[in-house]
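Worksheet: the structure to be examined is printed underneath.
A single protein chain has been omitted; all remaining protein chains appear in their positions.
Then we have chain A:
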């Protein structure tokens, strides 16, 4: 797979600046006072055309919320989301509708996201019916073509989602997402619910489609090995913030943020001969409704100094194309 460096002058497809989403939560039943969960708390990302950007982090760190704002499904509390240079938060309804064709989504649970009363033909054909002026037979042909692209076949046109296995349903979801020739697909944990052997099928399929259609993918997952397998660049999130973002091999070879380092050490080894007795990262994830001051990682960080408790570190380009938010970035 080519890295974005090899491609000449990558075009920026989407850009996110100062993105925030604070959810209001009531403190108690009688208590009128509200507090906020800072689900996404100041995220900057540039997404280049044709790349696969992985977003990793542990549960509740704000991956899905970020994804929903990229899709335009959730209104940011603050910040801008630009698609091809245009701010989506300032677009008219019509403009947004047009753009939604270009930004598609694949979810974790293909069963929950597919209407159980629709046949495969209807499910995949629906976006074509809504957004194009294709005739019924044109749609049918396109649906058959899409089924073949994702490794299903025309005999399955009249079947319902429950008649398919988890992996096949995910293929249906992918076909549906591809129907309108989108520019970018946001994949939110697309393989997390699948068996290992089926995960591999879907990862291979996504990589193949990405190459063939020059798609841009955002691949959200908590499983680092899968993210490593598919991504050109990877962003690591912790409590609503991106704490490190760089090219894949750079991230795995030279992690600069202490959290990334700890995360990499937490992943089980590939082979029993590589077992170590190193001490895992201590402590639990803090509550996002009440995040620690300064660097939100300071409560678990083995390198934390006084400044980490008080001052929020900015995401800075410490090396070319390697950004990290830490007062004391690691040196290899």
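Just so it is clear, contacts are C-beta pairs under 8 Å (C-beta built on N, C-alpha and C of every residue); 3 or more make two chains touch, one makes a residue touch a chain; residues count from 1.
By our rule, contacts and distances are computed from a predicted model.
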Inset, instruction - Out of "Ion-translocating oxidoreductase complex subunit D", "Hydrogenase maturation factor HypB", "Phosphonate ABC transporter permease" or "Oligopeptide transport system ATP-binding protein", flag the one the UniProt entry gives for the chain missing from this complex. - result: "Oligopeptide transport system ATP-binding protein"
Inset, instruction - From the listed residues A:180, A:281 or A:330, report the one that touches the chain absent from this view. - result: A:281
Legend entry - Residue numbers in chain A that touch the chain omitted from display: 1, 58-59, 165-168, 195-201, 203-204, 207, 222-226, 228-229, 248, 252, 262-275, 277, 279-282, 284-285
